[in-house]
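Of the protein chains in this complex, all but one are displayed in their positions.
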Amino acid sequence: MTRMYDLKKRTVTAPDGEVFTVDPMKDYFCDKRPEVQAPAHPVIEKFFNWARSNSLWVLGWGTGCGSMELPPLTTPRFDMFRYGVQMRATPRQSGVFIISGYLAVKTLKRVIRAYEQMQGPKYIIALGSCTINGGMYYDSFNTINRLDHYIPVDVHITGCMPRPEAILSGFVELKKRIRAGKAEGANDYAERFDWYKGNQKKVIKGWDMPDYNW
Amino acid sequence: MKEILEKIKTKYEVTDVLQKRADLLFFTIDKKMVLDILNYLKELEGFTHLVMLSSVDWLEENKFQLTYIINHPINKHDIAIRVDLNRDEATMDSIHHIWIHAETDQREIKELFGIDFPGSPGVDEDFVLEDWDEIPPMRRDFDTLEYSERTFFPRDGRKTYDTKEYMKSKLYPDDKQ
Amino acid sequence: MFSIKEDRSKFPTKKADGTLDIDLDSQKYVKIWQGPNHPGITGNMALELTVSGDEVVQSKTHVGYLYRAFEKLMERRKFIQCFPICIRMCVPEPDINEYLLAASVEELGGIEVPEMAEWLRTLVLEMARVTILLRGVPGQGGTMSLGMGVQWGVYVRDLMLDRFEELTGGRVYHMYIAPGGVRGLLPSGFKDRMEEVLKKVDEFVVDIDNLMFNNAVFKVRTKGVGIIDKDWIDQYSVVGPNARAAGIMRDVRKDYPYLKYDQLDFEPHTETDSDIYARSRVRWHDLQTSVDLIRQIMAKMPEKGEIRAKTPNVLHWKIPKGETYQRIESSRGEYGFYMVTDGSAYPRRINLRGPSYNSAMVLLEKMLVNANISDVSSLMVSLATCPPEIER
Partner (left out) sequence: MSIKDILSPFSAWKKVIKDPVTVKDPFNDRPGAPRYRGFHKNELDKCIGCGACEEICQNAAIDMVPVEGIETVEGDSGLRPMVDYGRCCWCALCVDICSTNSLTLSNEYTWIDSDPDVFRFIPGYDKKEWDNSKLGWTKPKNYDLNTYERVEMKELHPEERDKSFIEFVKGYSKEQAEAEADRCIDCGLCTATCPAHMSIPEYIKAIRNDDMEEGLRIMYETNPLPEICGRICTHKCETVCAIGHKGEPLSIRWLKRYIADQVPESKYKEVLEQGLEITPKSKKVAIIGSGPSGLSAAYYLSRMGYATKIFESLPEAGGMMRYGIPSYRLPYDQIDKDINYILSCGVEIEYNVKIGKDITIEQLEKDYDAVFSGTGLHLGRSTRIPGSEHENVFFATDLLREISLGTEIKVDEKIVVIGGGNVAMDITRSLARLQNQKYGKVDVLATCLEAEDIMPADREEVVEAREEKAIVDPGWGPKDIKIENGKIKGLNVVKCLSVFDDEGRFSPKFDEDKKKFFPAEMVVESIGQGMDLTYIDSIKDKLEFSDRGRIVVNEKYQSSLPWFFVGGDIIKGPDVINGIANGHIAAKGIDEFLNKK
């Protein structure tokens, strides 16, 4: 397969003429495992959580059909900006990942990469029945059935697809959880990293990326 | 539509002619004649639009059926040409030089049914799947539910009762039948 | 005013076997993935672009990120069970799938749909076309950061979704056109509320014309860019608005009238330039045509009538052995279902062919060569690519 050209070991000539070998799997990524972020002093943590809950930046990637109901949220009618929620283009800038429905195995692989690249504290909102128990694709050979087995989910919103109001309520619920200090998905991921990785590797067959890429 | 069929019949041996709608004609033709007839229909009869190339798995008869649906944009009618392939050694000549975009169809069919089209650009590349290592999934003998349960483990705790059996166990448990 | 001069000297030469001679280690080329996580992509798919400077030299479309194997799943489902699932094959315009499934099943099962149901189907299909175009037309500007049109469009689309909700009980997935008929009559007062929405669409049509089509920046970025050659129409089986933008009349509603389109008065718009601007313009006219059609339908349709034909019990509805191909004009062009039945209660094979299948794969790959990297998104949107319909 040539699709992962940039991950193969190769010799490169730099503009100044120096020749060196690049092994992307070693050189581009840090193989450090994720770490549990212990809460700060209760008072400070409370302030942090308040701040976090009021600036939810969402990764603008529609992974499935539920993303159809996101544009109404970003536009005047439902206007999620007033709740402190806005869309961002890249994982590095975002703190909330909306998995908008079923995940094909091919997308799951990218979702894991994108999720791991996000800066903590990070949260996941899962939209629709398909993230809970497979939904109408429960018997499909190419979609996963239970999202929370592969990445930590903080809030599930049922519906097929959930209406914009339901998604907004999901944000409200997420805020509540953040303020209560219960939205600990990222820490859960770090704690049970091996379990998550094991599940991921069970379904992603050609595992040609680092175990953790951040 | 009738004239076209008569014309084709003089040149090619067609079987299983099926016409239920005035503007849609189905027939089967031998594998060797397909490129010839497609070329003929496209260049001389004006069937310039390839609607789709599809395949059907007739597992019970151990054959694959390929269907080329071509359309005459001016006279506004379609011909669907069926070809039967042996399921064990399913290969077919590529038509990408007649319609360039047929390469995508052929790539898809190669991946999902395992029918090979030697020479078609990119036919061996992954199309929608990634690192698939089972039998081609659109084949009838691939059980998608079984695969899903084995691989993606559905949420447990579900149990259903058959109405008839349940009533029997409640109302007349002793009655063995 | 100004134009981008092509400097072909940097471009790769062809190797003996016809492939391009691209050596990434030569530092001349960079490989960029546009998607699957990229704001400039329509839906969840990816373009693998090899660029030299800011010009694309090679492009490859990657799909499968949304692959749910609908066609396989439908083989396991009874005919009535297929209809809630088939509509998910095209997210922004689900109703066309419902109609095609229903039409195929009805043809093979020999069922006559009542008059009223046919009118309602026509109405719903045109409403769906309005909703998708309300995103698609301003979306063209969106790729050039003209976000305002998108804001307006999505709002008006939402009003149309309200009408959908009222009529069909669903916002995005309507599940209204079931095999045999439709699931309900118009609620009382629907026509008046619909007219209010149509007025908003009319307003939007004028606004977007001022904002986008009469916009110097938009014109510079779209006129003469991404031209589909007239010869390619047949070569790549280009259909619908994309063909009409090249001056070739292709509209299933006119060519193969289905439902009630033969009783409606409309003329699909054609352009001749075949560039991004022309394609957007055709869609903009399509939007107006659809609004006009909705008005005509509501004026012409009967007040009452049967909504469902008598069918066998849907729990074991067997359809005799046969096969058929049904087509419909989606907002992107000809969209078809090929259905094969074997006499059982389950379809043997349903194969869908949407217009994106050709336009986003082979055609887009070809058109992106020599394109400027900043035009990739707008080119893609101008072809109205819909990834869920490619991979299904």
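Residue numbering begins at 1 within each chain, and the chains themselves are lettered A, B and C in the order written.
Simple rule for what comes next: a contact is a pair of C-beta atoms (placed from the backbone, for glycine too) under 8 Å apart; a residue touches a chain by one contact, two chains touch by 3 or more.
Predicted model only: the values in this text are computed from it and were never measured.
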*Identify the visible chains that the left-out chain touches across the whole complex.*
A, B, C
*asked:* I'm checking contacts with the chain that's been left out. Which of C:45, C:85 or C:294 qualifies?
replied: C:85
_Touching residues on chain B - with respect to the absent chain_ = 155, 157-164, 166-168, 170-172, 174-177
*Provide the residue numbers of chain A that touch the chain removed from this figure.*
76-79, 82, 126, 129, 131-136, 138-139, 146-148, 153-160, 162-166, 168-170, 172-173, 177, 182
_Where the unshown chain meets chain C, residue by residue_ = 1, 77-78, 80-85, 148, 155, 162, 165-171, 173, 175, 181, 183-185, 187, 207, 210-212, 214-216, 219-220, 306-308, 310-316
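Here is the rule we go by: only the chains that are shown with their structure count from here on.
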_Given chain A and chain C, the chains that contact each of them_ = B
*Distance-wise, how many Å sit between the C-alpha centres of chain A and chain C, to the nearest whole number?*
29
*How big is the gap, in whole Å, between where the Cα atoms of chain B centre and where those of chain C centre?*
23
*asked:* Quick check: what residues of chain C touch more than one other chain, meaning two or more?
replied: 64, 67, 69, 72-73, 76
_For chain B, residues that touch 2 or more chains besides their own_ = 126, 128-130, 137, 142, 144-145
*Please name which positions on chain A make contact with chain C in the complex.*
3, 5-6, 10-13, 15, 59-65, 67-69, 71-72, 75-77, 89-91, 102, 104, 106-107, 110, 114, 136-137, 139-143, 160-161, 163
_chain B - residues contacting chain C, complex_ = 18, 20-21, 23-24, 26, 48-52, 54, 56-57, 65, 67, 69, 73, 76, 78, 80, 99-101, 103-105, 126-130, 137-138, 140, 142, 144-145
*For chain B, which residues are in contact with chain A within the complex?*
126, 128-134, 137, 142, 144-145, 147-148, 151-155
